[in-house]
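Handing you a structure now.
Complex shown without one protein chain; remaining protein chains in place.
== chain A ==
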Amino acid sequence: MRSDCLVHCGSGLRNMAARIIARCVRSLNHPSVYFNRINTSATLTAAPLTHGRTFSYLTNGHKSPLAQISSSSFQVLQWRQYGDLPPLTLETIHDRVLYVLKLYDKISPEKLQATSHFMKDLGLDSLDQVEIIMAMEDEFGFEIPDAEAEKLMTPQEIVQYIADKKDVYE
């Protein structure tokens, strides 16, 4: 992880650190790590300015100088970066729930809607409902207790439950 690169630098390892950071910075320009780039710019601006002009240059809000760090030598101070998943919104939860349901082999994707009842509209039984809730647990990464799981009978209810548990408000 990028945070590991930056934490263990001492004076003897400065060159190696510069090479590693250059590689990290180059990978930052990749579009798939857009979220991390926001993180990095924020932490870079928050870091103390005792080390080198390139960092102070960054605090002016320029985006391109990130690529210029690679060429200059500088002291690296330790700071922490915490990785996390992208934040949940009602819409992403809704999309993910419907995506998982479409992958389930007993549901025909055409008939599936947000308000379709598993047992009455889609013709599933309670064992299928247990499997669906287990698939939702796998998708969102947290356990749903039995008592609450058996009440979730439509995709809309599942979305609502997950939003309640994950504190997602709109």
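We take it that a residue touches a chain if its C-beta (ideal position, glycine included) is under 8 Å from a C-beta of that chain, and two chains touch if they have at least 3 such contacts; residues count from 1.
The rule is short, and it goes like this: contacts and distances are computed from a predicted model.
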{"item": "Hidden chain of the complex, named as in its UniProt record, picked from \"Metaxin-2\", \"LYR motif-containing protein 2\", \"Dynein light chain Tctex-type 3\" or \"Pyruvate dehydrogenase E1 component subunit alpha\"", "value": "\"LYR motif-containing protein 2\""}
{"item": "Residue touching the undisplayed chain, where the options are A:D84, A:D146 or A:D167", "value": "A:D146"}
{"item": "Touching the absent chain when the full complex is considered, from A:D95, A:E131 or A:E148", "value": "A:E131"}
{"item": "Touching residues (missing chain, whole complex) on chain A", "value": "125-127, 130-131, 134, 138, 146, 149-150"}
